[in-house]
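The structure appears below as structure tokens.
Of the protein chains in this complex, one is absent; all others appear in place.
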Amino acid sequence: MRKLIAGLVMGTALVTTSMAAMAETPKNALVMAFAIDDIITLDPAQIFEFSGAEYAGNTYDRLIGFDNDDVSKMYGVIATSWDVSEDGKTFTFKIRDGIKFASGNDLTAEDAAFSLQRVILLDQSPAFILGQFGFTPENVKDKIRATDSSTLVMEVDKPYAPSFVLYCLTAGVGAVIDKEEVLAHEKDGDLGHEWLTTNYAGSGPFALNKWTAGESLSLTANEDYWDGAPAMKRVIIRNVKEAASQQLLLQKGDIDIARNLEADQIASIESNPDVKFLSKGKGALWYLGLSQKNDYLSKPEVREALKYLVDYDGIAKTILAGRAQIHQAFLPEGFLGAYNENPYSLDVEKAKSILADAGLGDGFSVTMDTRNTTAIMAMAQSIQATWAQAGINLEIIPGDGKQTLTKYRARQHDIYIGRWGPDYQDPHTNASTFAWNPDNADDATAKPLAWRNAWNPGAMTAETDAATLERDDKKRAAMYLDLQKKVLESGPFVIMFQETEIASMRKNVNNFVLGPSFDNNYYRFITKD
Amino acid sequence: MFAVTRNARDGRKRARLFSRTGASVLRIIFSLLITFLGLLLVTFLIGRILPIDPVLAAVGDHASEAVYQRVKEEMGLNLPLWKQFFLYISNIFQGDFGRSVLTSNPVLDDIKRVFPATLELATLATIIGVSLGIPAGVFAAINKGKWPDHIVRILGLAGHSMPIFWLGLMGLLVFYMKLGWVAGPGRLDSFYLDFIEPTTGLMLVDTLIEGDMDLFWNAVSHIILPASILAYFSLAYIARMTRSFMLEQLSQEYILTARVKGISEHRIIWRHALGNVMVPLITVIALSYASLLEGSVLTEIIFAWPGLGLYITNSLLNADMNAVLGGTVVVGAVFIGVNMLSDVLYRVLDPRARR
């Protein structure tokens, strides 16, 4: 179990007598290295970060969920069943009996109604996911209500596609929280928001033990979980930013799972017999945003040519190496209506002739705001090289993540290379940002990606809105397929890859579940040999 | 002018700034206050010209425009700059440093959490540095011009020339990865993180309080490498200063008198000369300690050490200005405090300085 090591350090001749180091982690505890410094809150009504979503996914239950392998299959979690009224505007959920919160309180329809109302009332970042169905702080208490202790009724303002509404409820904002517990900690009418930011009031398979921002997050198993207690009694997540450090910790057996290894680390431990991998396609897309404020980029020919000037294969194989697959439409594979063909590939000659036809045979110069992380920088440099072959001089402007994003959001870029993750599992999440822009003015009130790139998608805005009201899933899928093809052809986006998440773990770890988004990565089934 | 090396010279000047002989207490407090306000103003202005949107850290990239605007207002960012600064200062005087966006804790709580980590590392490094640096300096002075002197000199210069982030990486590579003699980044093994309640925040002390020797040795195996690396830098400096102070003393007349009197060489060096050298050395040690307490950003990054330097840097890169400002105040206070303390000690211990 324990090995004694003598430390002779740095030639100081300082000998420490004996230092114990754990050779492996205990059988009923899971230790994981994960970059969790993006967590800024633990309140499900505010959580909008990847690792925060994963925390909520493991500690809070939602009304409904979907099958990770076939997202079209929905199942009840806290709700046992649901009905949609004839006019498509009233949703009724039956609440499961016998669920208890960590506090010991019973979970009722009242808690579910309160949780959803609270999202709208607090109006934090993810509130729009529910708000888009016509809920406002003024009307939400009437529109979402518990009619008795096991019935939740929700009235939306338009006859939306039921799948749209239901998918939104599977998102983090659908988490059911303990009304009594939260209100006991209310301060100045904040619905317990300040308290819940660093505390816990849920009913999920795990409960919060301790969160130390930027350092660690630890969970304890809920022994009374209605769907069976997890085998791991404790989950300790340590914030480790460096991929190389994660690799080491994993190799040394200090941790069971490393979450953020990059291509090179994975290649280096691939042959290690103590390590195995689990991968799952995620919803996040890598893309270039081409600002239409730039005179060159606003030419349709240039937009088309640039799509032929990315070495999709080369980047996927060397730089991303297993961490992404080529994907060029705005809906990631796995989404309803996703278009999985990839019509563009590197073709310098073709791009050159398109540019020549547009009178740009001599090329031009543009800049690209690039986040200075290894993978993005390497992608940018590859793109720089292939564009140079067509005479386009690409200047990379590196910056810290928040810095490049600030510039992008202010429409001050030429080109932005970035990553976009869907907010919920319904196709509208990406359609409403890639193909929808009701107001292209600088002071618009809605600022989707199309707006950031100063692109007016014309009729597509209305078509996107129409697709949310199509109640036949087949027809709805066809509408999105059409939108994707149009954006692919004329849009200011060079969508390149869909992300694949790879978890690297010790051989003895079984049944870790990765889902299409971070809130469907589950720890509750994990066992260790 | 050049009797002492640049750092000590600076340091003494820096130290005396705040407690010039003859200056009244009031004047000292006033000048301290001005320095602090200036420190805050500069930090504040830097925060405001950062090309990073502070609201972004709070709401994320996907928030709706309405939420964005509301939060911006809540953060007071739509007020004129002078008003923002005024508000901030008046809050500080009420003991409120605001909340960090990144950790959603009050900044003071965060600092209470991260400062002990830096304190522990700096203290251990200073202890190692002093206990090796002074003997090395004395040894070099005794053997002036011979090979032990040259070795100490070269080692010292090498210490001043080594990129610390690189030395840290190499240390990890050799002693952790290849040899496995010490533990890796962090203050404890991941699994132990849960088992320790921060009483003092100093891991070595807390583990002893809980009486868990496994945990204690685990903490030791984590701190020893970063502490040794930081110690090397303070060692290089302390050894060099000790050497030059010692040489100054050894050429004094009283040493000659002592030798004539037949007092043993050993006693002359370690008692008489070193005794006199201790006084100026205190300033040197205090200075090196103060600079370590400011948080060695690079060491803390390499060793994933959750200390003050890492906290300020992280906050800065996310435009989390309350946290940056709070951290800067602490760093400034530590710096000024240690300097004043060493100056007071200097004057108490050294009769010549009391003039």
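Note that the chains take the letters A and B in the order they are written out, and that residue 1 is the start of every chain.
Just so we're on the same page, a residue touches a chain if its C-beta (ideal position, glycine included) is under 8 Å from a C-beta of that chain, and two chains touch if they have at least 3 such contacts.
The rule is simple: contacts and distances are computed from a predicted model.
Undergrad: For the complex's missing chain, which UniProt name, "Rod shape-determining protein MreD", "D-ala-D-ala transporter subunit", "Cytochrome bo(3) ubiquinol oxidase subunit 4" or "Tetracyclin repressor-like C-terminal domain-containing protein"?
TA: Of the names offered in "Rod shape-determining protein MreD", "D-ala-D-ala transporter subunit", "Cytochrome bo(3) ubiquinol oxidase subunit 4" or "Tetracyclin repressor-like C-terminal domain-containing protein", the absent chain's UniProt record gives "D-ala-D-ala transporter subunit".
Undergrad: With respect to the chain omitted from the figure, which of A:N58, A:Q124, A:Q247 or A:Q328 is a touching residue?
TA: Missing-chain contact among the listed residues: A:Q247.
Undergrad: Check each of A:Q265, A:T433, A:Q484 or A:S504 against the chain that is not shown and name the one that touches it.
TA: Result: among the candidates, A:Q265 touches the missing chain.
Undergrad: Any idea which of A:Q381, A:Q412 or A:N456 touches the chain not displayed?
TA: A:Q381
Undergrad: Where the complex has a chain not shown, which of B:I29, B:L173 or B:V348 is the residue touching it?
TA: Missing-chain contact among the listed residues: B:L173.
Undergrad: For subunit A, enumerate the residues touching the unshown chain of the complex.
TA: So the residues of subunit A touching the missing chain come out as 242-244, 247-248, 251, 262, 264-265, 268, 314, 318-319, 372, 374, 377-378, 381-382, 385, 396, 398-400, 403.
Undergrad: Could you pull out which residues of subunit B are in touch with the chain that's been left out?
TA: Given the touch definition above, subunit B has residues 1-3, 5-6, 10, 13-14, 17, 31, 34-35, 38-39, 42-43, 46, 49-52, 144, 153-154, 157-158, 160-166, 169-170, 172-173, 177, 244, 247, 291, 294-295, 297-298, 301, 309, 312-313, 316-317, 324, 328, 331-332, 335-336 touching the missing chain.
Definition applied: only the chains that are shown with their structure count from here on.
Undergrad: Which stretch or stretches of subunit A touch subunit B in the complex?
TA: 2, 5-10, 12, 14, 16, 18-22, 25-26, 29, 31, 33, 37, 40-41, 48-49, 123-128, 131, 197-198, 209-210, 212-216, 218, 234, 236, 238, 240-242, 245, 248-249, 252, 254-255, 399-400, 402-403, 405-407, 409-410, 423, 444-447
Undergrad: Of all residues in subunit B, which touch subunit A in the complex?
TA: Residues of subunit B touching subunit A: 51-53, 56-67, 70, 100-105, 110, 113, 128, 132, 171, 175-177, 180-186, 189-194, 214, 217-218, 220-221, 224-225, 228-229, 231-232, 304, 306, 311, 314, 317-319.
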